[in-house]
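Apart from one protein chain that is not included, each protein chain of the complex appears where it belongs.
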Amino acid sequence: MKWRYFKQHLFFWIVKASIALIALSLGGLLVYIFVHGFSALSWDFLTEPPRDAMTKGGIMPAILGTFYLMTGAIIVALPLGVMSAVYLSEYSKQNRILRTIRIGINCLAGVPSVVFGLFGLGLFVVYLKFGSSILSGSLTLGILILPTIIGASEEALKSVPQTFREASLALGVSKWQTIYRIVLPNALPGILTGSILGLGRAAGETAPIMFTAAAFFTAKLPTSIFDEVMALPYHIYVLATAGTRIEETRPIQYGTALVLIALVLGIDLIAILFRSYMRRRKSW
Amino acid sequence: MVDKLNHDGSIIAVEHVNFFYGTFKALTDIHMLFKKNAVTALIGPSGCGKSTLLRLLNRMNDLIDGTRVEGRVYFEGLNMYDPNIDPVEIRKKIGMVFQKPNPFPKSIYNNIVYGPKLTGMNNKNDLNALVEKTLKQSVLWDEVKDILDQSALRLSGGQQQRLCIARALAMNPDVLLMDEPTSALDPISTAKIEELIDELKTDYTIIIVTHNMQQAARVSDETGFFYLGKLIEYNETKKIFTKPDLKQTEDYITGRFG
Partner (left out) sequence: MTRTTKEKIIKAVFFVIAATSVIILGMIVISLFREAVPIFRVASIKDFIFGNEWYPTYDPPSFGIWPLIVGSLIVTLCSTVIAVPIGVLSAIYISELANPFLKEILKPIIELLAGLPSVVLGFFGMVVLAPWLQETFDLPTGLNIVNASLMLSLMAIPTISSISEDALYAVPQEFKEASYALGATKYETIVRVIVPAALSGISTAVILGMARAIGETMVVLMVAGGAAAIPDSLFDSVRPMPASIAAEMGETPFGSNHYHALFGIAVVLFFLTLAFNLVADYIANKYKQTGSATL
């Protein structure tokens, strides 16, 4: 009997250690970047362009570029994603076509981000001649987050009680009106949460924009969607790996990493808090 | 089979209907008439097909994948399973009240005007009048007239169910299908709904599925007894509950099985 409980204790201890390890790695990483990045932060750092061959000045163009790219990505992915989810959840029947679409979405979700980058390069930059630009980058990132948006939207649609649909249809309201008036409004919080998470993902990705949108340095701010932009993740990457002044720009690297983490995790946190708030408020 | 039903005095006629969920046959050769402005009760043990039949009468079974209907269901002389018939039109005329009250997460007012607004009724005064009329019909007006903007989900279960009835009436249907409308309610709310059914039958045809024998006896004019997907006996309620033709019906009603 003692042995059985000893085993249980040992097991629980290991389980707790593993969860503690996760929390500690996340916490340690955040604290480390925060401590080292905080000294680089200043109002000028956030609002000034880089100076002196990137060794001084701020990261404003990169912040702006990331903002453009994630906005563009969500503009591409949101309508496509929500409409796909509506089809999957409300219209499709269980058959081979549905199965194919599902596998397609799952596989798209699993495509490595660098492959998205090459695809964007081949299709948008070269073939469609959009060049390395906000447009190419947004399209590439939009496709990258499409499966996330579809998944979240579908889950949100599925969580709308079937009784709402039945009640509406039984009144002689058409299917589309039922979807538009009853199902979508009630799924909106979930769709929104998924979109915010997708936004965070788009903001943090590097490989897909390396060849499709991101520039090491731009002298001017972008004036159209056909311009290249600087972006936070790419900025960290180039400063940390390229050039001869890696050590000199270290504070800027930490500062940029801190800004990027704050942006991405801030977005994720907003989504998580919003979701738990809506769950508590939900009356059905 | 040539025994075409004589539709006189009836509003819905079900002719030789078989119904399948995939390969499972849920209804076998159902053949029955529903009298206009009467209350018809469908009774029988769980899984006997009575709810399936009810949902067949306004094509709600269309919503379930892999179902199939054979035979004809006439509504005012039109076969509602004709390929040219739009189920949406059928459902406008044949309303439905469900087992569990299912108001939309909207205000009381908006629950009622939801359907009419989507079918083109936009005049504010008309809508207000409709809300008042249907809530009075469903005997809910006095309880909610001051809180029409409040969420319908804050009403009690019995009030919610009466709101759902009002919501169905707002579409001005000819027939009201009720699928065990009181099974989720307390006895007092149940009594109120039963009273309501009695009043509504002057203007509407009501078909009600119920598990509750006494309820069927109290509210209905006609009763159909179902067992294993078949209509066993269909008669005046008085007769079914006093001297049914079949032993099987009697056994069920007196509680010997089911």
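For clarity, chains are labelled A and B in written order, and residue numbers in each chain start from 1.
The rule we apply is simple: a contact is a pair of C-beta atoms (placed from the backbone, for glycine too) under 8 Å apart; a residue touches a chain by one contact, two chains touch by 3 or more.
Since this is a predicted model, take the numbers as computed values, not measurements.
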Full-complex contact with the absent chain, from A:Leu41, A:Leu118 or A:Leu221: A:Leu118
Where the missing chain touches chain A, by residue: 4-5, 7-8, 11-12, 14-16, 18-19, 21-23, 25-26, 29, 32-33, 80, 83-84, 86-88, 91-92, 100-101, 103-119, 121-123, 126-127, 143, 146-147, 150, 174-176, 197, 200-201, 203-207, 210-211, 233-234, 236-237, 240-241, 250, 253, 257, 260-261, 264-265, 268-269, 272, 276
Absent chain, residues of chain B that touch it: 86, 88
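As a working rule, only the chains that are shown with their structure count from here on.
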Whole-Å gap separating chain A and chain B, where each centre is the average of the chain's CA atoms: 48
Residues of chain B defined as touching chain A within the complex: 58, 60, 63, 65-66, 88-93, 95-96, 98, 100, 102-105, 114-115, 118-119, 151, 153, 164, 167-168, 171
Interfacial residue positions of chain A with respect to chain B in the complex: 93-94, 161, 163-175, 177, 181-182, 186, 283-284
